[in-house]
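All protein chains but one are shown in place.
After this line comes chain A, so read on.
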Amino acid sequence: MAAAAARLLIRGSHQTLPISSVGTGKQSCIGNALLTLSSGCNSRLKTQRRHAAHFTFQPDPVPTQYGSTQKMNLFQSITSALDNTLASDPTAVIFGEDVAFGGVFRCTVGLRDKYGKDRVFNTPLCEQGIVGFGIGAAVAGATAIAEIQFADYIFPAFDQIVNEAAKYRYRSGNLFDCGNLTIRAPWGCVGHGSLYHSQSPEAFFAHCPGIKIVIPRGPTQAKGLLLSCIADNNPCIFFEPKILYRAAVEQVPVDAYTIPLSQAEVLQEGSDVTLVAWGTQIHVLREVANMAQEKLGVSCEVIDLRTILPWDNETVCKVSGHHSIVSIIVGHFIIGI
């Protein structure tokens, strides 16, 4: 996968490409780069053996500004964020399928025992009902944190999210809103998930004004971004890369802290090409950037978008003013965002 991404690099191209036309225009030089690189990669394409995880998780440096830290993996950092929320906000409730015993990915372990069964409770198997119920609870003033068991199952709730949640504030002339709603869902490919446990549906929601979509790359980011989503006055969808639940381990602050939404983060500065991604792909891109530097002498800028909607086009465009942008998308892609 890293090799495949490396093939995207444009050798020494210093021309500006408008963001919307990645893949058009300069294909001949892209094609050449592809040919020179691809010969070594054919064996990888032809083999049908399944390799181990195609990326190496690259932990963030330990944050020092938020107090003491503890070693946590992604699901533990989510639990920590939810723990902080339930402790500080008496109106906060967590609900979804199987959250009471801790959830299928252990994101809510211990919370029911600590905060009571009226604050952490199971719903029956009904996604449309879960989100609709969440919207109602949020409108009435509760901080509603709904869990959809896998992002693949979010589609029965698509109408509720797009038609009800996103448009509530607008259609009521700001009289009502469901800003207290946060929807969490495990997201993205995991190797054995196949059709219905691997989807990355952020593109479907990305064209819907009124909601925010956030995808973290690791535990420290996840906790800060989730707490921001919960605090934010707009309905937010928080996708958690399921392949990172155990694989991503970092030193995460124990207390609550927030990371601003709609701010992309430049992880690595570079001068030749900008690579933009979110979630698991960030770790692939970091490897790619290193490979590109070593093998091709190309200096890559790596940007983590973090918030997909509304996205930080200022940061992305500003730093990339001089060079072309390559956006690596994990999910459904036929027409870009």
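Here, a residue touches a chain if its C-beta (ideal position, glycine included) is under 8 Å from a C-beta of that chain, and two chains touch if they have at least 3 such contacts; residues count from 1.
The rule is short, and it goes like this: contacts and distances are computed from a predicted model.
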Q: Just go with whichever of "Trafficking protein particle complex subunit 2", "ferroxidase", "Pyruvate dehydrogenase E1 component subunit alpha" or "Hermansky-Pudlak syndrome 4 protein" UniProt uses as the name of the absent chain.
A: "Pyruvate dehydrogenase E1 component subunit alpha"
**Q.** Hidden-chain contact residue, picked from the options A:124, A:141 or A:173
**A.** A:124
Q | Residue of A:163, A:194 or A:233 touching the missing chain in the full complex | A | A:194
**Q.** Hidden partner chain, residues of chain A it touches
**A.** 1, 4-5, 7-8, 22-23, 27, 30-31, 34, 45-46, 48, 50, 97-98, 101, 122, 124-126, 128-129, 152-153, 155-156, 192-197, 333-334
